[in-house]
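A single protein chain has been removed from this complex, and every other one stays in its place.
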Amino acid sequence: MADTSAIASMEDREYRYRLPVSSDKESTFGDPYFPAWWTQSLQRIGLLLDLEENWDSYGARPIDRRVAYNAVQILQEIAPAGLPVPAIVPTANGRLQFEWHAGGIDLEFEVLSAVRILASYEDAEQGVEWEKEFDYDLKDLGEVLRILTHRVHGAVQAA
Amino acid sequence: MWQHYGGKYPHVQQHPPVDPAIERLGVRRPRSRRPNIELVVETPFPRIWFLTDDEKELLQIQQDRFIRNWRKLSASDAYPRYDDHIRRAFVADLRDFQDFLDTNGIGRLTPNQCEITYVNYIEPANGFQTHAHIGKVFSIWQQDFADDSRYEVENATFSVRYLIRSDSGDFVGRVHASVQPVYRGTDDQTAFQLNLVARGKPFSPDLDGIMQFVDEGRERIVRLFADITRPEMHRTWGRKNQ
Partner (left out) sequence: MSTGRSKLHDMAFVAYRDDETIAGDTLLLRRVPTNPAINVVWDDNLRCWRPSSASFEDHENGSPMSVVLSDTLEQLGRPMESALSGYETGFSLAAFPASLARANGQGVARDPIPEEPAHGVVFGKKTKAISRRLAKGSRWIVPPDLPDRGI
């Protein structure tokens, strides 16, 4: 594989992200560890980074770029193969929140810093609900991402 | 900052920043095995090197990292000892850096990760002549495989990661060991480069907590170096040190 740079233009700004692209394009996007939705998600994050002060009309802050970077790195590290596309939303305090609402599960996690993640999980099927802050040990967060992935893919296969 | 460091570190260089490296548990794909995604929106803060006059010691400072290095620039250079010099100098420079931040109202250093790295060049000795002799140097390389005449080994690399846990079993960080065959730049000498990195969270978010981890990391590195290299090499190094 050779590294190459791809430039995404969004109005008058350029957000450069460097992705490994193989000569066989299909194998890149067929790679379960690098799903095609990452490209779309990065463009979404680029859009959110452009938000100005008071973007929500209630005094919200612009998104902290370093926190956004940490959020991307953390999700890359713990995402299981086949993870469904997350919804990515900004919070009023200038951070990013990843959300999934499918398969009877509500999972949200907000990256507060490189070593603080606030997560909320509800599984209506199993009657499980928790909210906790993670620092360096992300095993439980990774586990619920796997549960979500299996639940959603199981539903897709059954449909 | 240049005015602050100019006396002790008269030489300054600018380099691109290095990405943060945080040891986390539950990671499915370490940085080395995932796509390198960078978000570059504006000119990033650089990493500034402040070097001593002989350029053997340096500080590296960027927006989110403080590093102190000791470099061997010639074969005759001897590394300063950890207890006598390295630790003391690091603590002094870190305190000085925090004072600089306080004096200039920049902010408070809140450490979330610490790291100590040893880079070793293992030169030929005790039957180790070429990179094919990796089994004569490292104990975790299966010597029988290396000696199997069906396989003409040219060279090999490997890396291993070990978890660091607290006394109560909580995750603290990792020790990374990596070996690769190299030819030393100064004289093209065959060697193995053994990198040992201990990285993890400070035991508390202050200088004491930082040094607790650094001391612990250094002890683990020293022990691992002894365990990962063969006793025959130790005897050779012991003879050289006499």
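Note that the chains take the letters A and B in the order they are written out, and that residue 1 is the start of every chain.
We take it that a contact is a pair of C-beta atoms (placed from the backbone, for glycine too) under 8 Å apart; a residue touches a chain by one contact, two chains touch by 3 or more.
Quantities reported herein were computed from a predicted structural model and do not represent experimental measurements.
S.K.: Among the chains present in the display, which ones are touched by the chain that isn't there?
M.R.: Every shown chain touched by the left-out chain: A.
S.K.: Spell out, residue by residue, where the missing chain touches chain A.
M.R.: Touch set of chain A with respect to the missing chain: 47-48, 51, 55-59, 87, 89-93, 97, 99, 101-106, 108, 110, 118-120, 122, 124, 129, 131.
Quick note on the criterion: only the chains that are shown with their structure count from here on.
S.K.: Averaging only over C-alpha atoms, locate the centres of chain A and chain B and give their separation in whole Å.
M.R.: For chain A versus chain B, the centre distance works out to 31 Å.
S.K.: Spell out the part of chain B that touches chain A in their complex, as residue ranges.
M.R.: Within the complex, chain B contacts chain A at residues 20, 22-31, 33-42, 64, 112-113, 170-171, 173, 201.
S.K.: Taking the complex as given, what residues does chain A use to touch chain B?
M.R.: Going by the criterion above, the answer is residues 3, 13, 15-20, 33-34, 38, 42, 45-46, 49, 65-66, 68-70, 72-74, 76-80, 113-115, 135-143.
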